[in-house]
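Here the complex is missing a single protein chain, while all its other protein chains stay put.
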Amino acid sequence: MIRVELSKLLRSRRTWTTVLLIDALPTLVGVLLAVTDLGPRPGEGPAFLSAVLTDGTLFPLAALAIVLPLFLPIAVSVTAGEAIAGEAAAGTLRYVLVRPVGRLRLLVAKLVAAMAFVVLTVLVVAATAYVVGVTLLGDQSVQVVGSTSVSGTSLSTPELVGRTFLALGYAMLCMLGVAAIALFLSTVASSSLGAALGTMSIFVGSSLLLTLDASEAIRDYLPTRYWLAFVDLFRDPILWRDLQAGVILQGTYVAVFFAAAWANFATKDVTE
Amino acid sequence: MTPLRRWSLVALVAALVILAPLLPRLLPASASDVTAAELLSRVQTSGERAYSGYVETDGAVQLAVGDDFSDLAELFGDRMRLRVWWQDEDAWRVNRLLLSGEEDLVHDGERTTSYDYERARAVTSRDPEIRLPRTSDLVPPSMGRITTDGAGAEEVSRLPARRIAGVSAPGLRLEPTSEQTTIDHVDLWVDEDTGLALRVEVYAGASSTPVLTTAFREFSAAAPEPAQVADTWSGQVERDFDDTVDLADAANQYAPFRVPRRVAGLERRTAGNGAVGVYGTGVTRLIAVPLREGDADDLRESLLGSPAAVATDAGTLLAVGPVSVFLTSEGFSYVLAGTVTDETLLRAAEDIVAGVRLRGRFE
Partner (left out) sequence: MSGDTAIRTQGLTKYFGRFEAVSDLSLDVREGDVYGFLGANGSGKTTTVRMLLGLVLATSGEIEVLGRPMPRSGREVLPHVGSMIEGPAAYAHLSGRANLTLFDAMAPRSRRTGRKDRVEETLDRVGLGGVDERPVKNYSLGMRQRLGLAAALLRRPRLLVLDEPTNGLDPQGIRDIRALLLELNADGTTIFVSSHLLTEIEQLCTRVGVLDRGRMVVQEQLAVLRAPTGRILLGTPEPGAALAHLDRLGRSVEQHDDRRLAVRAPDAAQLNAELVRAGIGVDELSVERRSLEDVVLAATSGGNDTFARPSRDVQDAS
């Protein structure tokens, strides 16, 4: 079933359109930066963006910071929100279930497919951004080996690559949390739009609550709390505190919401 | 499995993962029979102790003091996340974590280098005689020493121990006897072995919530690796040297004034005869800094932007929580600020205006 879901994902024109749309924004930002040479003022704009003018190899991270707060979670909400509700609306859910495909197996396959979408998108964004960063950005006249960490120390190229992949992995995990929430809502809502909007309102609401002092008590439980903690990988030494908390938090969200999806879907009447 | 059982299972898992992180807080702190006076002296003499850790601060003093002092406003009015590696007074690094960058202070002997990731710049300056507060003053051990400076045994009492960053820390309450301070009391929880304050809460007036809290979330009393406190910036960081650390230092060095030895009954803390004066001890403290006309006008405008500001013939007064700021309007502009009562600050301002002497260029 997982293979079926993956094949459906890769053959859907919408998947590729979404990936390209998400990819377009950081690419546009990169091109504009290269043409105008106007970086954001220090302390403003997404993480790493002010640094890419001198070091193009950091652009994949800047691109990640651009798409992670909004674009990527929206795309994941839509994709995962469609998982059950979309099949139900198209009428194919009943045919899938009488194949028979076990309900738990279907949920797992849907989550894996959503994850595959995230991996695909993140890798495409990172790869495009790397190409843009290296060819258009960066100050090629200064030949410096390696890059600079957020703490100002030197990072060798292997270190930079390793940490970049850790950051990509971390971002993917955060999106898995979103996918699990969307999957749960997809078993509840009768339309995939409802599931997607529900998921979006959860992470937009969470981002809003994070800015309020009054929400102090629940801060550390909010799903978006540690999303941008991948920046900590580029400090020297690496600050593991938030990353660890983020991994545990996202793992918890995945576990709880996937369990809830299962609890709701296992005996749900399929009447569409 | 019935739906009820399944949902019960989900609820159980959810409850477990919500409660699990709360469990360590239930671990009781072990009581300690160290006396208040003993604990106080350990805090006051903890300067050479090594440590490292992760600190969170939370300030509630919203100072409306304009762009020139915005760093200061952040220090006392915002949340900050700090990493600190402290070998001794001469070698330390305090690393302020920002969402998408960081600011470092690296101290080496008599020089401090401040690094800003977003600007990709590291600026070194020699340690000044007088400077404004900075992040390294907000780490709990520094705060502990600053607030208890000059405090006597009659001003402190013991509080029950609390677990701070995993360490069972006996508590100490400082209730200043001075009538001039706006600080009601300061609560400290201290690592008993080293005397390092692990958590400091500053209270003003009758409020039950602190105006400033600084506490370790992770703490180690082991000496940090030498590499952690060395400055090792990469070649892409622009290096620079600055004669002055901040506005107060600049004024102290270059303004042609000399402040009096004592204002409002408070002694000057610094021996030098510069244009800037720091007066008082512990939590009864104020600073007087001369401003250039343009800077003074900007500051006056900022102060008057706050509805709490009071303008008199002598100057403009703004009290925010425990901090009072007064900007004189006669002759030369001095700004005075401190954790002292309004009367004390106004008296101090009169004394400054009356007592400032012009300094000869080659004096």
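The letters A and B name the chains in turn, as written, and every chain counts its residues from 1.
Criterion: a residue touches a chain if its C-beta (ideal position, glycine included) is under 8 Å from a C-beta of that chain, and two chains touch if they have at least 3 such contacts.
Everything numeric in this text was worked out from a predicted model, so none of it was measured.
Taking every chain of the complex into account, the omitted one touches A. Considering the whole complex, the residue from A:37, A:213 or A:269 that touches the absent chain is A:269. Annotation: of A:97, A:166 or A:255, A:97 touches the absent chain (contact as defined above). Taking the complete complex into account, residues 1, 3-4, 7-8, 11-14, 90-92, 94-102, 267, 269-271 of chain A touch the chain not shown.
Definition applied: only the chains that are shown with their structure count from here on.
For this pair, chain A with chain B, the centres built from the Cα atoms lie 39 Å apart. Interface residues of chain B facing chain A in the complex, by the touch rule stated above, are 1-3, 6-7, 9-10, 13-14, 17-18, 21, 54, 83, 95, 97-102, 104, 115-120, 122, 217-218, 228, 232-237.
Note for the complex: chain A touches chain B at residues 42-43, 46-48, 50-51, 54-55, 65, 142, 144, 146-155, 220-221, 228, 231-232, 235, 237, 239, 241, 252, 255-256, 259-260, 262-263, 266-267.
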